[in-house]
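One protein chain is absent from this view; the other protein chains keep their places.
Read from first to last, the chains carry the letters A and B; within each, the first residue is number 1.
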Amino acid sequence: MGRYILKRLWRALITLIVISMLIFVIARVTGDPIAYLAPEDASEQELAQVRARLGLDKPIYVQYAFYVGDALRGDFGNSLRYNRPAFEMVLQRLPATIQLSLIAFIVSTILGIMMGVLAALRRDTWIDGALRLLAVLGQSAPSFWIGILAIMIFGVHLQWLPTSGRMGPEYLILPSLTLALFSMASVMRLTRSAMLETQTQEYVKFLRAKGVPESQIIFKHMLRNALVPVLAVLGIQLSHLVGGTVIIEIVFNWPGVGRLMVEALLNSDLPLIQAGVMLIAISVVLVNLLVDLSYGLVDPRIRIE
Amino acid sequence: MTDTNAQPVIRVEDLYVSLRRRRDGATIRAVNGVNFSVGRGRTLGIVGESGCGKSTAAMALVRLLPKSAEVRGAIHFDGRDLATESQGALRRIRGRKIAMIFQDPMVALDPLFTVGDQLAEPLREHLDLDGEALHARQVELLQAVGISSPETRLKQYPHQMSGGMLQRIVGAIAIACNPELLIADEPTTALDPTAQAGYLELLERLSETYGLALIVVTHDMGVVSRICHDVMVMYAGQTVEYGPVRAIFDQPRHPYTQALLASIPHAVEPGACLPTIEGQPPDLAALPPGCPFAARCPKVVDRCRTEAPPPVEFAGGQRALCWRADER
Partner (left out) sequence: MNGAIAPTRERASPGRPSRKGKWRSLPWLAIIMLAPVIIFGICGPLLYLHDPTTIDLLNPQKPPAWLEGGSAAFPLGTDQFGRDLLSRLIEGARVSLIIALGGVMVAALIGIVAGMASGYFGGLVDSLISQAVDVKMSLPAILLIILIGAAIGGGMTTVLASIVLLFWADYARVIRAETLSLRERGYVQLAKVANASHIRILTRHILPNLFGTCIVLVTLQVGRAILIEASISFIGLGIQPPATAWGLMVYEGRAYLATAWWLPTFSGLAITMTVLGTNLFGDWLRDALDTRQSSL
């Protein structure tokens, strides 16, 4: 277990370093940062002073070190457009995004697993067929289109649910379900095939021969074994979800980090983009780490070496 | 029959099993007339080529077959006919009165649960044991199969144990509820020679100590001669020859048994290629009329191809299914 944790921690660290380097490099290639920090009519000498003050005359790796130091203190500079600390602005929007993706994550995992088990147990019946079709559709339809259809049907036509903004819990329903669809489809397909795979295992035959009740075989043994490969991809599912959130936030006018970042992109508001990307990367890496550790809890072969 | 003096533990009469093949929906007649009985403390070997229905016949005894399977015939056990019992009743017999073990002890246990947990399952399910009594029985069982420090072993997972250890655990689970019959489907096939010897010894000892009736399905004539009292030779789902091991090895009556025994080299080099019998067994989805072995039989006569042969009985309980069984 110790080695396993160390490996996962190492991967998390590397991921964060790479993303911070990418952000740093992109900040440098998109133009001279002092162009917008110094007054327009500044002389060469004044510009040099600003450079020196900002450390831009130092070698690139020293600059990177400064940059990381700033980032660690939560200092990404001010938003160019709003002239407020970028980090703060992102932090303010973070709960909305976390709320949306977390609910979608829970919904897609639980429903996906339940549907996968059902499809596997009812293999080759119409239930299985319908669930599989739903899964393929869920993986093929763009989420923004599903979102727009949902708005047209449940918002404009039936007027059952609100479709824009974040006022009460009912505002969560359409966005989180739309967001969950793709992941749910993946989790379902994986659960189904994992369940079918466990059905052919020798230990299942042995359990039947022991006279263990079928329900106990399915829900205690087969399901838990089927969950091992499912858990292994939950981290990736989460990445998909966070990516999907950005789009869903735009479709449903959800005031989260994703929408903020896309606005910032269209305004070329670099500090805001940097802060947003970094914070999302950190959240994803942390949750991934949690998923990896829970994997160890389910599978004793990882827990005990 | 060999065990006429005692009431047999299990007696199977005219067992037929047909299965539905998933691919094309064809009906596979996997078992086509199997007859045998096994008494207390006796061991029956079931031999035959791959695909001749040995496992299907063995699983049919406790009706652990795919949903599409149809079972006909009579399976007399414990004063009932298992061929007609409900699945619910059978579940209470499996693991309780009839235990089964399969090929590879390395994969017989669920990797995600402790050995103790999996040993407890049949005890809880069938004997309603709990708490102290359960724990005591677990320890007792592990000791019975020769596992030292049972307390720690109970808390371990399968991947933490050696192959030999897992064999014993599987043995302990099998005898957990004091069954009357133990069915072992190719218990040694997946094992290396040393492990095989150990496993056979264990099975033999359990059968002797607890007076179990034991059925061993195997490809290995060595296993038959080593631990079995009786042997049943199967071909295309039929019992083609049945009787005491000595009698059959000395004087096989069915041409198939003769070919089988002739194909066994007297000194087997490790890894040497074994000779096989010419030809292919018939397609179980389309059995020919008459004797299914006719196409490969060296002694075939016209009658074999049209009429199914009757069982011919011999002294000492030997029985063969062949038109020319009593010829020398």
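Following the convention adopted for this analysis, contacts are C-beta pairs under 8 Å (C-beta built on N, C-alpha and C of every residue); 3 or more make two chains touch, one makes a residue touch a chain.
Only a predicted model underlies this, so the values are computations on that prediction, with no experimental measurement involved.
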The one of A:74, A:213, A:243 or A:296 in touch with the missing chain is A:243
Sole touch to the unshown chain from A:131, A:209 or A:273: residue A:273
Thinking of the whole complex, not just what is shown, which of A:9, A:65, A:137 or A:304 touches the missing chain?
-> A:137
Which residue of B:112, B:129, B:203 or B:221 touches the chain not shown here = B:221
Which positions on chain A touch the chain that was left off?
-> 11-12, 14-15, 18-19, 22-23, 26, 29-30, 136-137, 139-146, 148-149, 151-152, 156, 193, 235-236, 239-240, 242-244, 246-247, 250-251, 258, 261-262, 265-266, 268, 270, 273, 276-277, 280-281, 284-285, 288
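Throughout what follows, only the chains that are shown with their structure count from here on.
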Could you give the separation in Å between the centres of chain A and chain B, each centre being the mean of its C-alpha atoms?
-> 53
The residues of chain A that touch chain B in their complex are 201-203, 205-213, 216, 221, 224-225, 228, 298-301, 304
Which bits of chain B are touching chain A when the two form their complex?
-> 62, 64, 91-96, 99-104, 107-114, 121-122, 125-126, 157, 159-160, 170, 173
